[in-house]
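Of the protein chains in this complex, all but one are displayed in their positions.
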Amino acid sequence: MNNTDFIAALPLIILAGTGLLILLWDAFEKTPSRAPLILTMAGAIAAAIVAGINMTGPASVAFGGLLYDNAFSNFFTIIFSAATILTALLAERYLLEEEVLVGEFCALILFAASGMVMMASGADMLVIFLGLETMSIAFYVLAGLFRTKTESNEAALKYFLLGAFATGFFLYGIALIYGSLGTMNLVAMSNIHSVTTSGPMLLLGLILLIVGFAFKVAAFPFHQWAPDVYEGAPTVVSGYMSTAGKAAAFSAIVLVFSSMPAGALAGGAAKIQIVIAALAACSMLYGNIVALSQTKIKRMLAYSSTAHAGYLLLGVAALNATGVAAIEIYAAVYLLMQIAAFGIVALLEKETGTGLNLDDYAGLAKRRPWAAFLLAIIMLSLAGIPPFAGFFGKYYLFLAAINAGLTWLAIVGVVSSIIASYFYLRIIVLMYFREPLHADDGIAVKENNISYIAIGLASAALVVLGLMPGLLTDATGYFFK
Amino acid sequence: MLTNYIPLALMMMVAIGFGVIMANLSKWIGPRKPSREKLSVYESGMVPIGTTHERVSVKYYIVAMLFIIFDIEIVFLYPWAVTFDKIGAFALGEMFLFIGLLFIGYIYVVKKGALEWD
Partner (left out) sequence: MFDIIFYIFGAITVGGALVTAFARNIVYAAFSLLFTFFGIAGLYIMANADFLAVTQLLVYVGGILILLIFGVMLTSRIGTVDIRVGTGSRWVAGIMALGLFAILCAAFFGTAATHTEKSADGKSQVVTSWATHATRPWSGSKWNQDATTEALKPKYGAPDEVKSNEGSSGTSVEIGTLFLTDYLLPFEVISVLILVSLLGATMIARKEPTKEEEAIAESVSV
């Protein structure tokens, strides 16, 4: 390990090292306090700064072809760090009040973040797989953080069983790709000139890989776990899982598919593209249509997250420079929107589990004007209404699809966005134009400044990025250059 | 290459054969005169209490789980043990890091009382 290797892996080392530190702290410290949360944020900020510095440097492959250090990987590292910081901020009240394991929570989100960094910067499928597993195991445990609640246990068990099954598909896919190309290394793979006689093995391997990834991002036929898990898991954890976890899976998909040797598929590339495009179309339509009929806000957000996975898959189906940039942009924007949305839900829910129905949000504007205002911004952005950042994210994705000749897919995307705007706007209507259903205030009465700061920051970022999308597009380093 | 495994195969055959023969030898060569008293369950001369399908305490499970996790660690020690002399001090450092990380986990487990029986 020389210096450049160390620097390339530094964000990873910082994240995992902070997690270890917190674990040690937790072993010796008995009284719950804010210290692990502060440490988590410090670690994530440090990782983001190092990634930012690395991003401006030259692109390289560290550890003899195991870890990318380029604009793509560092961009995603910054995204994951941002998600970790926001989650730690939002979790402050949530964890200290419900008296759950603060130290373990912080250590797990940091380990999950280090796994995500590995997924976004792995230049070898081995590293990507290890990252995926580190992240997934941390998520299984995080979903069951409330050990005394039945729903939380159910969420953890369901997620674990189905996730382990999906990992099997993923691993089999890697094995078949390795078998047909002779390497698991993405650098070596893209170096393969052409495959003289291509058989179905590589195609099958890629399809199994897609199945594994589609599960992790909750895309259409593999989404059934998502509503139950997001509903049962602690709300801040749901926010973290459905954003950073998804972004990580998408970064890994992009890495793997963009490294496929050009000639290797020999006509199979078109088949793969059709498969991904079909997944994208089904996810967008199904997620949004089913979200229409939900009465609980966490389930609604879960189904809409399936739809958002569909939008991101649209960029994978395109898989051109615009598509990759669009995925980066939308992953960042979606992360801000969804974490903030779950953050508001966490702020309003009661320990007894009430305050989670859509009806509870009726008349919110009169009772919690700030929460209602921020939620309105987030919902407008999720619906993709200009001038908020969600609009530009979707715009680039649709643009990428059209550039790749997938106009029909872009049309499906637009149609499903229109369907989606119904249930996003319905929440705004409920908050501002309806009277509260319960006289006794179905929602929690706590006011928490730190959570408001986190949600406010995310919402402000949505507005700023919406007004100045150039900030993000420059950061992706592909677009308009 | 399979010739390397002939001793192993022989040993397994001997082990299986020994077990099967010893377990059944008394049955094959000994006289069998069963009576009601002889066929009853023998438990150190005491009258048996409860069923044979006793539930095991859940405490075993966490110990078993932790055992598997450290078992997997051993799997990685094994290839290191056969090569570290070729690579030298660097390999030693790597293994210290590997075990050091898991040692933190071990400290956590002990401090949290997961290995205490009560």
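As written, the chain order gives the labels A and B, with residue 1 at the start of each chain.
The definition used in the following text is that a residue touches a chain if its C-beta (ideal position, glycine included) is under 8 Å from a C-beta of that chain, and two chains touch if they have at least 3 such contacts.
Bear in mind that the values here come from a model prediction, so they are computed numbers and not experimental data.
Asker: Of the chains that are displayed, which are in contact with the missing one across the whole complex?
Answerer: Listed by label, the shown chains it touches are A, B.
Asker: Of A:11, A:43, A:144 or A:163, which residue touches the hidden chain?
Answerer: Residue touching the chain left out of view: A:144.
Asker: Which of A:126, A:162 or A:321 touches the chain that is not shown?
Answerer: Counting the whole complex, the residue in contact with the absent chain is A:126.
Asker: Who touches the missing chain here, A:25, A:63, A:373 or A:432?
Answerer: Of the listed residues, the one touching the omitted chain is A:63.
Asker: Of A:46, A:59 or A:101, which sits in contact with the chain we cannot see?
Answerer: A:101
Asker: In the full complex, which of A:94, A:111 or A:222 touches the chain missing from this view?
Answerer: That would be A:111, which touches the missing chain.
Asker: When the complex is taken as a whole, what residues of chain A touch the one chain not shown?
Answerer: Given the touch definition above, chain A has residues 1-2, 9, 16, 20, 23, 61, 63-67, 101, 104, 107-108, 111, 114, 118, 124, 126-127, 130-131, 133-134, 137-138, 140-141, 144, 147, 156, 176, 179-183, 185, 187-188, 191-204, 261, 264 touching the missing chain.
Asker: Footprint of the hidden chain on chain B, which residues?
Answerer: The list for chain B reads 1-5, 53, 55-58, 60-62, 64-69, 71-76, 78-84, 86-88, 90-91, 94, 97-99, 101-102, 104-106, 108-109, 112-114.
As a convention for this text, only the chains that are shown with their structure count from here on.
Asker: With touch defined as at the start, can you tell me which chain B residues reach chain A in the complex?
Answerer: 101, 104-105, 107-108, 111-112
Asker: Contact residues on chain A for chain B in the complex?
Answerer: 20, 23-24, 26-28
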